[in-house]
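Note sheet for the following structure.
Up next, chain A:
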Amino acid sequence: MLTVDGLQAGYGRAQVLFDVSLQVNDGELVTLMGRNGMGKTTTVRSIMGLLGPRAGRIVFDGNDIHGAAPEKVARLGAGLVPEGRQVFPTLTVRENLIATAGNRLKRSDPWTLDKVYALFPRMQERANQMAGTLSGGEQQMLAVGRALMTNPKLLILDEATEGLAPVIRTEIWHVVEQLKAQGQSILLIDKNINVLKRLADRHYILEKGNVVWTGSGADLDRDAERVHGYVGV
Partner candidate 1 sequence: MTEILRIEGLQKRFGGLVATDNVSLDVHTGEIHALIGPNGAGKSTLINQLCGELRQDAGMIHLAGRDISHMAAPDRVDLGLGRTFQMTCLLEDFTVRENVGLAVQARDGGNFRVFDRIMGRASVWEETDHLLQGSLLSERPDDIVADLSHGEKKQLELIMALATQPRLLLLDEPMAGLGHVESQQMIETLKALRGELSILLVEHDMDAVFALADRISVLVYGQIIMTGTADQVRGDPRVREAYLGTEDA
Partner candidate 2 sequence: QEAVKIGVITTLSGPAGYLGQDVRDGLQLAIDMEGGSLGGVPVELVVEDDGLKPGNGRQIADKFMNDEGMKLLTGIIFSNVAGATVPEIVENGAIYISPNAGPSNLAGEGCHENYFVVSWQNDALHEAAGAAAKKLGYTNAMALAPNYQAGKDAVEGFKRTFEGEVSEIFTQLGQTDYSAEMAQIRAADPEVVFQFHPGGMGIAFLRQYSQAGLQGNIPMVLSEPSTDAVVLNAVGDAAIGITATAHWNRDFDNESNKAFVAAWDEKYDHPITYYASQGYDTGLLIASALRETGGVDDIDALREAVRKADFDSVRGEFKFGPNQHPVHNWYQLDIVAGEDGKPVAVTKEVLLENYGDAYAEQCQM
C-alpha cells in the first residue's frame, strides 16, 4: 500500500528527516512513535505532499508520489487527520464534513454523514455550529469524521486522540479496530502505546529523523529496554 524508502526532508535549510523508511501493507495498522520533535509529523507531511521531500522514494498504491501535489495523493486514497485538528473554522460542522467528502474509490460501504453522526453523536447535536467555536475535543472528533468522509484507502492519524476524553478515546480505538477488521490500512501516530501494542501489526520508532527501531507489539515488550530509551515506556 505505502512504501517509504530513504526519505529525507526538512524546512528551509534545516534538515529534519535523514533516513526514514517504512511500509504499510494492505489492511495493516502501523504506528510511528518517537518523542516530541523527532520528525513524525514531518514524515506524514512528506507522504501527503504537503512538504517537498529532498530525497527518497514514496510509493503509494503502486504510484510514485514523490513530490506529488497533496490533492493527488489524497485522490489516490490517503485520508489525513492532521496534527492540531485544523478544522475549517468558518464552516459549520456539517459543512466541514461534506465539503471534501467523496467516495472516490467507490467503496461498497462508504462512510456517510449519518454514520459519522452515529459515531460522534455530538457532531449531530452541533451540526450547524461554526467549527471554530467547538471545544478542542469536539474539533478533534470533527477532524476524524472529516477524514473518514473521504473514504480513504489509507487512513493517517496524527495524534488523533489528543485532547479526547477517555471514553471517546476508547471509542476511537474501537473504530480503529473495526476498520482494521474491514481491511482498512492505517498509519497511526499516538502516545498511547499500551493500546497500540495490542492493535498494531508493526511499530516504527523515530529518533532525530531516523528510523531506529522496527518491530511488532511483542517485539516491543521483548526489547523493552531499548524502546524505553526512545519513547520512555
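In picking the candidates, the idea was that all candidates are chains of the complex that A comes from, given by their letters.
Side notes on the structure shown:
What we mean here is this: a residue touches a chain if its C-beta (ideal position, glycine included) is under 8 Å from a C-beta of that chain, and two chains touch if they have at least 3 such contacts; residues count from 1.
Remember, it's a predicted structure, so these values are computed and weren't measured experimentally.
Note on chain A: across 1 or 2, the candidate touching it in the complex is 1; the others do not touch it there.
Within the complex formed with candidate 1, the residues of chain A that make contact are 11, 14, 34-37, 41, 83-85, 122, 133-138, 140-141, 159, 162-171, 173, 191-195, 231-233.
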